[in-house]
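Quick notes on the structure that follows.
With one protein chain removed, the remaining protein chains of the complex are shown where they sit.
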Amino acid sequence: MFTQRKYYYPYISPFDPCRPIEVKSYETPPQLYIGFQPPSLPQYESPKEALYRGTLWPALYSPYRNPYERGDEQQ
Amino acid sequence: MTNPMPQEYYDLLEEIQAVDFVLVELTLYLDTHPQDYETIQQFNQYSQYTKQLKQQYEQLYGPLMEFGMSYSSYPWKWDNAPWPWQV
């Protein structure tokens, strides 16, 4: 399944002083995949929805949440 | 100006912010897609709509813009609070 968030597994040394984060992640938002926006992409239903999403087009929307809060980094 | 501002103020302001946001998005899109006829039509529709909303807003709460871009009632209300960061 496609996800904007990508994961990697850093090398862990027995001498690392902090408790290791086994899985790290980073964002790859939609502008990296679009190239040149094609015409007539579907738009959000209302101006208010567009405003609160921060874009007029669902294809450009990039959700973001604190990864530490989601527990991603402890997977 | 009343302190605090009534709920209707926030509602109308939000409506204007939403419509103007669509206009910002369409503007940036058209800057790189100048031949998109349908989007230009949509842009002109929203452009007309925001003018109506702002006329309504300015009658109730005073001018949104200066240097002659908004009409003035008497007395001059540009200096009246609240400013955008205060509400």
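Couple of notes before you dig in:
Order of writing sets the labels: A and B. Residues in every chain begin at 1.
By definition in this document, a residue touches a chain if its C-beta (ideal position, glycine included) is under 8 Å from a C-beta of that chain, and two chains touch if they have at least 3 such contacts.
Following the convention adopted for this analysis, contacts and distances are computed from a predicted model.
Taking the options "Carbohydrate ABC transporter permease", "Sigma-70 family RNA polymerase sigma factor", "Manganese catalase family protein" or "L-lactate utilization protein LutC" in turn, only "Manganese catalase family protein" matches the UniProt protein name of the chain that is not displayed. Residue positions on subunit B in contact with the hidden chain: 10, 13-14, 16-17, 20-21, 24-25, 27-29, 31-32, 62-67, 69, 78, 83-85, in rising order. Touching residues on subunit A toward the chain that is not drawn are 27, 29-31, 34-37, 51-55, 60-62, 64, 66-69.
Basically, only the chains that are shown with their structure count from here on.
Subunit B has its Cα centroid 32 Å from the Cα centroid of subunit A.
Residues of subunit B that touch subunit A in their complex: 14-15, 17-19, 21-22, 25-26, 29, 32-33, 36, 38-39, 46. The touching residues of subunit A, counted against subunit B in their complex, run 36-37, 39-40, 46-48, 50-51, 55-57.
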